[in-house]
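Just one protein chain is left out here, and the rest sit where they should.
Note that the chains take the letters A and B in the order they are written out, and that residue 1 is the start of every chain.
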Amino acid sequence: MTGIEPLAVAAAGLMGIGLYGFCLCRHAVRRLLSINLFGNGVFLALILIARRLPDGPDPVPHAMVLTGIVIAVSATAFGLALVRRQARTRGDDET
Amino acid sequence: MSGLYQAMPLWVLLSSLLAAAVILALGEDHPRLRIGINLAAALLKLVLVGVMLLGVRAGHEFLLRVPLMPGIDLVLHADALSMLFISLSALLWLATTIYAIAYLEDSPNRARFFGFFSLCVAATMGIATAGNLFTFFLFYEMLTLSTWPLVVHRGTEKAMRAGRGYLWYTLGGSAVLLLGIVLLHGLAGSQDFVAGGTLEHLVDSHPLALTGIFLLLIGGMGVKAALAPVHGWLPTAMVAPAPVSALLHAVAVVKAGAFGIVRVVYDVYGINLMQDLGLAQLLAIMASITIIYGSLRAIWQTDLKRRLAYSTVSQVSYIALGIALANPLASIGGLVHLVHQGLMKITLFFCAGCYAETHGIHAIEDLDGIGRRMPWTTAMFTLGALGMIGLPPLAGFISKWYLGLGAVAAGQFWVVGVLLASTVLNAIYFLPILHRVWFRPPRDEQTEGLAEAAPGLLGPTLFAGFAALAAGLFAGFDWSPLAWVELLVEREYSP
Partner (left out) sequence: MRPDVLPVMLVFLPFLAGLLQFIAGRPAPRLGNVLVGVNLLLVLALIPGVADEGAIVANLGGWSEPLAIHLLADGLALLMLLLTALLAVAVSLYAMAAWRDQHHDALRFWTLWPLLLGSLNALFLSRDLFNIYVTLELVTLAAIPLVLLAGPGKTVDAALRYLLFALLGSLIYLAGVALLYAQAGTLDLALLADALPDSTLAGSLGASLIIVGILIKAAILPFHVWLPAAHGGAPAAVSAILSALVVKAAAYLLLRLWSGPLDPLVTPAAGQLLGALGALAILFGSWQAFRQERLKLVVAYSTVAQLGYMLLFFPMAVTAAWQGAVYHGLAHGLAKGALFLAAGNILLYLGHDRLREMRGIDRPLAVSLLAFGLAGVSIMGLPPSGGFTAKWLLLTASVETGQWWWTITLLLGGLLAAAYVFRVLRLAFLQPPENVPDRPGMVPPPLMAWSATVLAVLAIVLGVVSAPLLELLGSPVGGSE
């Protein structure tokens, strides 16, 4: 079980950084990135949890991570599209 | 008895509820049709109430029970006490509707007015026939909501302010009432109204809780009954059109509060329990204070409707006083005042409306010599005022006489003093008006000659005035309010 510890620390660290960034950053892109960091921390934790079975990895967390990544990607894409729209509207207002 | 006949309270309720829905749905476009429906519904209700009166007298039971929530039923039932309130409302609804049609001729938003007016009467019917506190509260709130549009009907800033005051008082009162009902429900479960009350078994274990809940219930209802010090909404609500004032004072709102107090005292707590807890004395003192206070304030009002409003504050507390004395004779006095005050006060407000509508008179000082120009209206006003003072053999005298007898029988001699003081105060604020209208010359010599109110206004006024007169003159007859109340009190005191 010795190999788990650094990864667990990394997962917790990612989540911490993500949360910190979300709370303190004003800019939408930074916030979006913070959320992604946080999400990656969660996914890392799930992969760690998959190791809990003695005979080979547990498939359920893997399935969860895969689904989670798909959702995170699409949500981030949508967020970025919104940020671009926001920038464009602000540009329109200024001219 | 068939189910349809047993469900009479529901039909009486629906007769005005459906009328309200149809009137609101019709809108402004069909005034004739609207008036037709309104009057037809009012007449239908009178017929239904007549049938019920016969039934209750014959000892039939009207009961409708619908489960609402686990452990809580919607109960509509009609007993002698309900009928007292129902008959008064049904009768005066018809009169007030006719009056209001004439009063509001050609003013805007009449469909809205009459729609909420009917809704208000439907709520009154529900209050009268409610068979438990939960049902009572249901309709009590419906009454609050349906009267607010009537109070603010004019749409002026002043009306809106009055409406806001009205809402804060009544909704605050309802919150207190609801708290009382919920606490009582937690203590004793949901109990139907039963003559003599249902809480006596709790008196040894929870005397303090019962006292507290009683204060909450009476406090909540006291707002609508305009018990001092929570009477403030009533005088300001006088900006509403005259028929609304008449309705608020004589039939719906204040009476709903007073009626609720009667229900709590008779059918939830019971007179014996009230006396054991020392609450009867407390209620009597609160009522007496209000009687004197209202009369004193009335003396200094210069606006006719406001003076009448404070007079209402004072007079409605006779009802609470009567039942608080916990004595059959005083109860008769208090309960019969529910009807008598209604008839007299509606007459007075109809007259005030006639003066305002025909000659634009609102202030008392402008009433000089109006008796020569509007003899019929002024005659009715005189009848109502003398009745309020308690001149024999008018209706007010009957109430005060029984109250006095009851006070003596109960050994509460100070109440006789309150009654006498109130009579003197009534005379102080009514007699100068009577002197003005009959004996002072009109201020403006130009305005001589007969100019009576329009027939639509005068008709209901005459009707109400003569009804008030008849209630006093024929009090000894078989179907008079007094006879009915005697029957009722007999049932309450001999379980």
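To be clear about the criterion, a residue touches a chain if its C-beta (ideal position, glycine included) is under 8 Å from a C-beta of that chain, and two chains touch if they have at least 3 such contacts.
As the structure is a computational prediction, the values presented were derived from the model and not from experiment.
Novice: Using the touch definition from the top, which of B:Leu24, B:Ile285, B:Ala356 or B:Ala379 touches the missing chain?
Specialist: Residue touching the chain left out of view: B:Leu24.
Novice: Over the whole complex, note the residues of chain B touching the chain we left out.
Specialist: Considering the whole complex, chain B reaches the absent chain at 24, 27-28, 67-70, 72, 74, 109, 112, 137-138, 141-142, 144-145, 148-149, 152-156, 159-160, 163-164, 167, 171-172, 174-175, 178-179, 182-183, 185-186.
Novice: Touching the absent chain: which residues on chain A qualify?
Specialist: Residues 15, 22, 28, 31-32, 35, 38-39, 41-42, 45-46, 49, 52, 58-61, 64, 67-68, 71-72, 74-75, 78-79, 82-83, 85-86, 88-89, 92 of chain A touch the chain absent from view.
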